[in-house]
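Every protein chain but one is kept in place in this view of the complex.
Chain lettering (A, B and C) follows the sequence in which the chains are written, and residue indices restart at 1 in each chain.
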Amino acid sequence: MIEMQDVYKQYKNGVHAINGINVTIKSGEFVYVVGPSGAGKSTFIKMMYREEKPTSGAILINGINLTTLKERKVPYLRRSLGVVFQDFKLLPRLTVYENVAYALEVIEESPKNIKRRVLEVLDLVKLKHRARSLPGQLSGGEQQRISIARSIVNSPKVLIADEPTGNLDPDTTWDIMEIFKEINNRGTTIVMATHNREIVNTIRQRVIAIEGGKIVRDEMRGDYGYEA
Amino acid sequence: MIEMQDVYKQYKNGVHAINGINVTIKSGEFVYVVGPSGAGKSTFIKMMYREEKPTSGAILINGINLTTLKERKVPYLRRSLGVVFQDFKLLPRLTVYENVAYALEVIEESPKNIKRRVLEVLDLVKLKHRARSLPGQLSGGEQQRISIARSIVNSPKVLIADEPTGNLDPDTTWDIMEIFKEINNRGTTIVMATHNREIVNTIRQRVIAIEGGKIVRDEMRGDYGYEA
Amino acid sequence: MKLRTIARHLKEGLKNVGRNGWMTFASVSAVTVTLLLLGVFLVVMLNINNFGRNLEEDVEIKVYVDLTATDEQLRELGETIRDIPGVSQLRYSSKDEELKNLINSLGDQGKAWSMFEQENPLYNAYFVKTSDPRKTSKVAERLKTLDFVSEVKYGEAEIKRLFKVVDISRNVGMALVLGLSFTAMFLISNTIKITIFARRREIEIMKLVGATNWFIRWPFVIEGLLLGVFGAVTPIALIYWGYSYAYDTVSPMIDSSFIRLLPTEPFIYKIAGVLILIGALIGMWGSTMSIRKFLKV
Partner (left out) sequence: MKLRTIARHLKEGLKNVGRNGWMTFASVSAVTVTLLLLGVFLVVMLNINNFGRNLEEDVEIKVYVDLTATDEQLRELGETIRDIPGVSQLRYSSKDEELKNLINSLGDQGKAWSMFEQENPLYNAYFVKTSDPRKTSKVAERLKTLDFVSEVKYGEAEIKRLFKVVDISRNVGMALVLGLSFTAMFLISNTIKITIFARRREIEIMKLVGATNWFIRWPFVIEGLLLGVFGAVTPIALIYWGYSYAYDTVSPMIDSSFIRLLPTEPFIYKIAGVLILIGALIGMWGSTMSIRKFLKV
């Protein structure tokens, strides 16, 4: 369960990115986060895995209070999550295989299990044949899929994805959404920021719309809104 | 005018990204380049501003033969183009303003003109208020818009855009497309790789579909194809 | 930490050395150059130090014996001197030998003096060396109090000057070696710091996917260790080769009593040990310190 209470976030340069957010996301939910560019979606998401700390307010994830969580404990929080970053955040010197394996190495998984799991998820995102490439040798969409593969490789309880399909063509996007739906069906909570109206309007789920750092809409089986 | 004759591109790691492309794009045309992830769209585009050299074949842009162009002359080619990179390629240590200004500084524009033009295009992409931020302090979509601003600031004869709306919400996407259409109306050739079916199917233009490094479709007022 | 994780860190540290190609080369060569400098310097300074010690050991006290002393008393005096604490060597020279030495030392001109051979105005003398040259003046004072000792000479002024020169060069040398060591440490850790700074994004990413600080740190520490050790190899080889060569070819050419090079064998191994230790420790320390500030993500 994810809970935010009265959360505000002001960046060091003075920008108010989040201006009072109260929200509860139950275990097993699938939530879209939508909103215009610069609305605060990524900030909202970054606070969940503690890349950013809120200026005020409280955030709870599965009972862990992120605002009082000790620095030392943060890695253990992150291991229970899977994160797809908007800018991929792949390790440039590691191969695709090693990048995905890294998320399992940190939890000291056995080499045999690592190998099995990594090849499994690479196959899932259709990039097994690129296992030995470096991230710099991949196309934009391929990098994004590696980031997705890494986020699900450790079978996280919560999957947080920041625009996971921005660099993907519609077919691949649907493939990825199939994967997400299946993971969700197995009980994983999914929070996904997206600009993709087609997806939001087709796979109907809870929609949280953020604008100017505030939640302006929160519908259980919502649509994308913002008709052009 | 852009012309490719029998172009092949094999990357150093052995991947055949482009496998025999012949295409002519006339001055003032507006061309979408579509295709699945990893099809070779970015490679196709990178060869136009000579980030990548073809393994064989010839590329001509406005009469300049890129395959025989001297290293020394490459900067002058690039100055006549505007490029929106898929990964933005902003200078991390320069502010938003300085990033956009850089494209004018290299052509030794006068400081007065630089200031006027830069503020003009920042206004156009609605990021004038972020002029003094660093790229790292921007949201994904904001960075993308800076990259767009930089690509049009020197009023290029050819605008090459690699997925310029991947990180933008639909409203902002339409704003950017308005800008592109206007530039195109003033005579600028536009080549734009995109995954956005909505745009391609709404603003009907020439569509070049690439798959496996080959042109599989080239229609004058085409649609996105690939129905999900 | 599981055993396989330790193995993983070792493997990863080793791999990083290869992965960072150019950066590794730059770091290793900075370490190489710095340690080479430090090594050469150490070799030179330890040798100069040794020259100084040899010089000091040349210092002798001359004890002139009263002419009234009988042979028996002369012998007894010799034994008394030998028993004084701090005396390490004793040599006797009769007044006839002394005159011969004087005449010789005056060269051709001295021949004019040879007529005094019948009527020698000189004294019998004992030549004393002390175990620690710094004790010379104390031993000399003691000698003065003995019976039948007519005069004690040891070139007080010269000895003081010599000690001063030796002390100055020794202190300057020590200061330079110390300064150079700190410089070496600073430069090596600085270089490592910059290369790690260039990888701060990677460290951030590692943290974001759930790595603990130690999980990230270990491969870096091992990498630093390897950089330091690799960087120490060339200087050690060069110094070994160069010093052996210098010792074998230069030292026979020097016919001086005090300018002698330290023998190659144990000396070079000590230098090698010092260099490899500095390389390894600074390498590890440098990377540990450097990543610290990037771990706060």
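Just so we're on the same page, a residue touches a chain if its C-beta (ideal position, glycine included) is under 8 Å from a C-beta of that chain, and two chains touch if they have at least 3 such contacts.
Predicted model, so just to flag it, every value in this text is computed and none were measured.
Shown chains touched by the undisplayed chain in the intact complex: B, C.
Of the candidate positions C:L14, C:V33, C:L90 or C:M289, contact with the hidden chain is made by C:V33.
Residue in contact with the omitted chain (choice from B:G63, B:P92 or B:G136): B:P92. Not every partner is drawn; the one left out touches chain B at residues 49, 51, 71-72, 74-76, 78-79, 81, 83, 85, 89-93, 102-103, 105-108, 110-111, 150, 154. With the whole complex as reference, residues 22-23, 26-27, 29-30, 33-34, 36-37, 40-41, 44, 64, 107-109, 112-113, 121-123, 151, 153, 161, 164-165, 168, 172, 176, 179-180, 183, 186-187, 190-191, 193-195, 197-198, 254, 256, 259 of chain C touch the missing chain.
Everything that follows uses one rule, which is that only the chains that are shown with their structure count from here on.
The central chain of the assembly on a C-alpha centroid basis is A.
Rounded to a whole number, the gap between the C-alpha centres of chain A and chain C is 62 angstrom. In terms of their C-alpha centroids, the spacing between chain A and chain B amounts to 28 Å. Chain B and chain C have centres, each the mean of its CA atoms, that are 67 Å apart. Annotation for chain B: no residues touch two or more other chains.
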